[in-house]
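A protein chain is absent from this complex, but the other protein chains hold their places.
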Amino acid sequence: MSRTIRHRAKRRPAGLLIAAALLLTTVGCGQAAGSPAAAGPPSTPDVVEPLSPPPVPQLPATTASADGRQVTVASAERIVPLNGSLAELVFSLGLGPRVVARDVSTTFQQAAALPVITQAHEVSAEGVLSLHPTVVLADRSTGPAEAVEQIRAAGVPLLVLDDAKQLADIGPRIDTVAAALGVPAAGAQLKARTDERLQQARGDLGPAAGRPKVAFLYLRGSASVFLLGGAASGAGSLIEAAGGEDAGTAAGLTGDFTPLTSEALVKAAPDAILVMSKGLESVGGVDGLLKLPGVAQTPAGLDRRIVSVADGKLLSYGPRTPEVLRSIAAQLYAGTGEGAR
Amino acid sequence: MTATTAVEPGTAAPSAAPPRRSRAALLTTGLAVALVLSALLAAGVGAYRIPTGDILASAGHRLGLGGHPLGRVPESVLWNVRLPRVVLALLVGASLGCAGALMQGMFGNPLAEPGVIGVSSGGAVGAVGCIVLGLDSLGSWTVTVFAFATGLLTVFAVYAMSRSGGRTEVVTLVLTGVAVNAFCGALIGVFLFTADSAAINQVTFWQLGSLSQATWGKVLGVLPFALVGLVVAPLHARKLDLLALGERPARHLGVDVERMRLVLITVVALLTAAAVAVSGIIGFVGLVVPHLLRMAAGPGHRFLLPGSALGGALVLVAGDLAARTLAQPAELPLGVLTALIGSPFFFWLLRRTRTKQGGWA
């Protein structure tokens, strides 16, 4: 109740803030894009680069939702993307000013002032509806199903997309979202831009001298177990694009994350370890990570070959993925003289 | 002793079993031998295969008895990954077993376990808070230190709140513990509500209990508390026996019940908080190990306290070996494993005791 009131009161200044932030970041990004990503932990600002000028939606438009329905969007005035990946996509299309809420996984600066409506993937239907959205975007993994149904039952069009799991998903996702919001041309433009940057990032890799084995570790706090990413973690595609081999998949893990014994990690012998930056922070940085039993004994630990990417960016598979790939490659090959450049 | 054995023939108790004292000595020896064997086995087996010959060579080399060091990685796996884990399992198991026996003796109730006075849930609040808020002021020690501190703090809060007029009633203590446990559960809920999914994952695994992050540092961290507890506890064995008569009779026999309770609650808190801090929540051991031993060799605490420490260590060393090898390369949660295997076994024993002796007591 009080939440709704607070959000209403905030909305207008928030919109202004975003507009200002957009102006600032377009300038800032232009510079950052040209310079090569620095090795080591990413220091680039967490921002999205929107298309300019912002497109004007041509609605209504009807799109096939991934859950088999046809969803007709009549207005894109108030958009609610239910996760960070979708928010990144909408903002990149230049429709950021029309977004009225974000979830916890949406971490980039332009969206920072928006009210948060979900916690850890748990959507509250009432929270979403209280913002009077004209269209809601969700992934298949967004839940609970009851909330999705309730939002639809309230007459709000809700488009479901397949979960983003690999580089190849980026294009179709841009197309679907752009079509649903009535900006197909902007979608094509964004897709082309993203493709081009992805090619560039791959091209910069150069001929790889061997495939480093990369273990994707999901960490938070040091008093717990390792969760090693497997085939379904979503990081495999990035690791391969960066010229590496996913250690979890190589070890035969088919699920997303598996609690692993320290010795099994040593046995898997990864050449590098990929982590999310908050997770790395939570174990006390690279030094803390190397103190965890089993890490120091891997080739990655012996060489201190640790790759860290911001939590919100790593698995979002969207317009910013080329940047992520570039950062991974830079960290992966830093100091080895192979790969990058 | 003369009186206990001066049983008139013919009217003696029906059991033909050996007297409790020799059975206790036998059991203690058996437990110690089993512990040594299982620790050796645990040191020899793991996901990273190291041949027994190499292990012996490496051990011999370190002890200055010949042999040779292994390659850099296997040497490090053996001495920095596997061994600290075995030793930590031993210490944590001994701590939990001993703390459980102390709690049951102190409360005169076979249902008491350290969790009753809030040490586990208090520790969980610290650990979960740390994980969720992403605190890292103490590096890789943050979660451990916080869990230990909040565990201790909670126990003393429970004790202070249930004390009035210089005395603590057991029922008040238990009820205060219930309330504080509920409050801690709610705090954990609040943390989880604000957590992202990575944090929730870690919290879940922390709560399931695991020794996967064992290091020599953690062994050294737990060691002083385990040692203090394991040394101080048996000093109170005789007094704990007297407490079985009730608080008033124990006082009449010269036991300063209130002081003993304060000392023993501190010991339990130290033992359990240290164990919880490095391993998460591993239930079952503290509750059931003392039971089994009491069934086997009687309730005398001079046997029960060290016996439960040995038994707890044995259960945890064996349990952790299973946790890290049964589902290779995946790690099974130790707390879940001990309860999953232990509970049905306990239930079976319970049934058997009831049919054989007609009752629990």
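Per-chain numbering from 1; labels A and B assigned in written order.
Operating definition for what follows: a contact is a pair of C-beta atoms (placed from the backbone, for glycine too) under 8 Å apart; a residue touches a chain by one contact, two chains touch by 3 or more.
Just so it is clear, contacts and distances are computed from a predicted model.
Chemist: Just to verify: the chain that's not displayed, which of "Signal transduction histidine kinase", "NADH-quinone oxidoreductase subunit L", "ChrR-like anti-ECFsigma factor" or "Hemin import ATP-binding protein HmuV" does UniProt list as its protein name?
Modeler: Listed in its UniProt record, the absent chain's protein name reads "Hemin import ATP-binding protein HmuV".
Chemist: Which chains here would be touched by the one that got left out?
Modeler: B
Chemist: Which one touches the absent chain: B:65, B:186 or B:244?
Modeler: B:244
Chemist: Who touches the missing chain here, B:53, B:66 or B:254?
Modeler: Result: among the candidates, B:254 touches the missing chain.
Chemist: Could you please point out the chain B residues that touch the chain left off the display?
Modeler: Residues touching the hidden chain, for chain B, are 1-4, 6-8, 11-13, 15, 19-20, 105, 108-110, 238-239, 241-246, 248-249, 251-256, 294, 298-300, 359, 361.
We adopt the following convention: only the chains that are shown with their structure count from here on.
Chemist: Distance from the CA centroid of chain A to that of chain B, rounded to the nearest Å?
Modeler: Inter-chain centre distance comes to 43 Å.
Chemist: If you look only at chain A, which of its residues touch chain B in the complex?
Modeler: Within the complex, chain A touches chain B at residues 104-105, 119-121, 218-227, 251, 253, 257-268, 276, 278-279, 281-285, 287-288, 291-294, 296-297, 302, 311.
Chemist: Which bits of chain B are touching chain A when the two form their complex?
Modeler: Checking each residue of chain B against chain A gives 46-49, 72-73, 76-77, 80-82, 84-85, 127, 130-131, 134, 136, 139-144, 147, 193-203, 205-206, 210, 212-215, 217, 277-278, 280, 324, 328-333.
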